[in-house]
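One protein chain is absent from this view; the other protein chains keep their places.
After this line comes chain A, so read on.
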Amino acid sequence: MSNTQPAAVASERTHLKARKVSFAWEKTPLHWVPGDPFTTHTINVLHLLLPAGERWFIHVYRQILPYIHDDRLREDVIGFIGQEAVHSQAHDDVLPRLRELGIDPTPYTAQVDWLFEKLLGDRTLPPGRASTWWLMERVAMIAAIEHYTAFLGDWILNADALDRRGADPTMLDLLRWHGAEEVEHRSVAFDVFMHVDGGYRRRVRTWGTAFSALVFLWQRGVRFFMENDPTLLDGKASFKAFHTSGKQGTLPSTGAILRSVPTYLSRSYHPSQEGSTAQAVEYLTRSPAALAAEAETGAVAPAATATTKGA
């Protein structure tokens, strides 16, 4: 069987740069999708997984840099790392707010920390084949996870149902700024994997690992939130509730999630075939957080260099 080389859509490539965003959380309520704790908490699981997960991406990508012999890809990876670093910080900064609202996520996040720091961390392996194998395996896992972050990014940019339900604007901006940057850099992890390894069996295997781990962690996270939400007497999470929210458009639909599986496993798949960079860039031109970041580090930067006291 011929192995079709996945084709990148050239027009979807964009210059990647980290944005120095900031968010004020003190007005965000516990149920930031009003009256819908299940949807709120399902999306909240992101704040539990991403800080540790994205730190791990960076940890792995620092080690992969010497394996990259393509200047354009190298430039992409450097931009990717910065964006992921700020994503990790931004989601981490939501956690103190959750504590203020009565849910201390530490029992859960300490496990996620263990998963990424220890289980998926660097292992004492003989240098050479074994350690290269472990590095490539992790690079492939990141590509699989990034398939889902891009999927979620594309979904959140189009999730008008959340606006209609009156979701908290700060939280929506965090999710959409993040989602837009995920769409912007959706090809990088896949390109890195194809550049350094690209084996189809590894792609399938690591997809299996990543997908099962995501499902496992996510359902556990939602249950954790529902059980520890101080305002819910008998908080339960169920697949039925997930499916219903998916139909209403406040969460991704079950069908779309299932359809994303063969997409990733197709031999001709390339992330640039899914989602729209133009839409992501358009959102970033009006995201309040991204605009503030622009004002601080972009246009005003030359002036800011000469700041004197009180000027």
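Structural remarks
In this section, a residue touches a chain if its C-beta (ideal position, glycine included) is under 8 Å from a C-beta of that chain, and two chains touch if they have at least 3 such contacts; residues count from 1.
Here, contacts and distances are computed from a predicted model.
You can't see one chain of this complex, but its UniProt record names it "Oxidoreductase", from the set "Oxidoreductase", "Acyl-CoA dehydrogenase", "Carbohydrate ABC transporter membrane protein 1 (CUT1 family)" or "Thiamine import ATP-binding protein ThiQ". Touch with the chain that is not drawn comes from one residue among A:Phe23, A:Trp134 or A:Trp218, which is A:Phe23. Taking the complete complex into account, A:Ala90 is the one of A:Leu30, A:Leu73 or A:Ala90 that touches the chain left out. From the options A:Phe38, A:Tyr108, A:Phe151 or A:Tyr264, the residue with contact to the chain not on display is A:Tyr108. On the side of chain A, touch with the chain left out of the figure occurs at residues 17-18, 20-27, 48, 51-52, 55, 58, 61-62, 65-66, 78-79, 81-83, 85-86, 89-90, 92-93, 95-96, 98-99, 105-115, 117-118, 220, 223-224, 227, 291-292, 295-297, 300-311.
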